[in-house]
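Complex shown without one protein chain; remaining protein chains in place.
== chain A ==
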Amino acid sequence: MHIEIDGISKHFASTAALHPVSLSIPSGALVALLGPSGSGKTTLLRILGGLEFPTAGRVLFDGQDATGLSVQDRRAGVVFQSYALFRHMTVFNNIAYGLNARPRATRPAKAEIARRVTKLLDLIQLPDIGARYPSQLSGGQRQRVALARALAIEPRMLLLDEPFGALDAMVRKELRQGLRDIHDETGLTTVFVTHDQEEAMELADLVVVMSMGRIEQVGRPADIRARPATSFVRDFITA
C-alpha cells in the first residue's frame, strides 16, 4: 500500500513534536525513520498507526484520505517498542487475538484461526512455543511473537517502533535478516523507527533522516551516505 504524508504537524500542549512534514512511501517499500530521540519519528509512526492524531495535515493510503480513520480500521500491524505482548495470554492466544476480535461475520472459524496461528509460528521459526507465556520467552522470541501477532490481522502495512532496541547485538543482527525476509515474503509496506544509523542503512530501502520534528533528508542508504543533504545528516550518519 502506498502511503502519502501530506503536511502533517503535531503539537503536544505548547511544544511542536512535528513541524509540517510531507513524505511519500511507495508501495512495498521497507522504510526507516532515523533520528535521535525527540526527533518526532515515533510520533510520525503513531500517527500512521492511528494511535495519535495530527494537529494539521493529511494521511493518504493508496490515494484515499485516512486522516480520520480509527485505529481499528487502519489495519496497521504495529510492533511496539517493548512488544506489549498480552502477558496473561499464551503465545497462541496473543497471535490469535486480532482474529478473535473480528466481528462474528468476518471472524474465521476456530480451526481456521488455529491453522493460521500455526502457520505464523512457522513463519517466525518458533513452531513449538504456542503454549508458553510471554514472560517465559527470550527478548528475541518476544519480538518475533509480536511480529507474528501483527501479521495475523492481514495488515495493510507494518509499523515497528525500535524493533531491535531491547536486544543484544548478536540477536539484533539475526532478527534484522528475519524482518527483511518477512518483508520480502509478504511484500507489505513496512515503516520502522530507529536511532541506529547502521541498522537503518543496512536494512532499509529508503531512509528518512529526522531531527527536531523535521525531515532532514530522504533517500536510499547509498545516496545518503554519498551526498548528505545537511550538516546534521553528515554528523549523524558518521557518528
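Criterion: contacts are C-beta pairs under 8 Å (C-beta built on N, C-alpha and C of every residue); 3 or more make two chains touch, one makes a residue touch a chain; residues count from 1.
In this text, contacts and distances are computed from a predicted model.
Enquirer: Quick one: the chain not pictured, UniProt calls it what, "ABC-type polar amino acid transport system ATPase subunit", "Phosphoribosylformylglycinamidine synthase subunit PurL", "1,2-phenylacetyl-CoA epoxidase subunit A" or "Sulfate ABC transporter permease subunit CysW"?
Expert: From the choices "ABC-type polar amino acid transport system ATPase subunit", "Phosphoribosylformylglycinamidine synthase subunit PurL", "1,2-phenylacetyl-CoA epoxidase subunit A" or "Sulfate ABC transporter permease subunit CysW", the unshown chain carries the UniProt name "Sulfate ABC transporter permease subunit CysW".
Enquirer: Just name the one of A:Pro20, A:Gly35 or A:Gly49 that touches the chain not displayed here.
Expert: Checking each option in A:Pro20, A:Gly35 or A:Gly49, the one touching the absent chain turns out to be A:Gly49.
Enquirer: Just name the one of A:Ser14, A:Ser37 or A:Ser135 that touches the chain not displayed here.
Expert: Answering carefully, the residue with contact to the hidden chain is A:Ser135.
Enquirer: Please pick, from A:Ile8, A:Ile153, A:Ala204 or A:Val233, the residue that touches the omitted chain in the full complex.
Expert: A:Ile153
Enquirer: List every residue of chain A that touches the chain not included in the displayed model.
Expert: Answer for chain A: residues 49-51, 71-72, 74-78, 80-82, 84-89, 97-98, 101-102, 133, 135-136, 149-150, 152-153 touch the chain left out.
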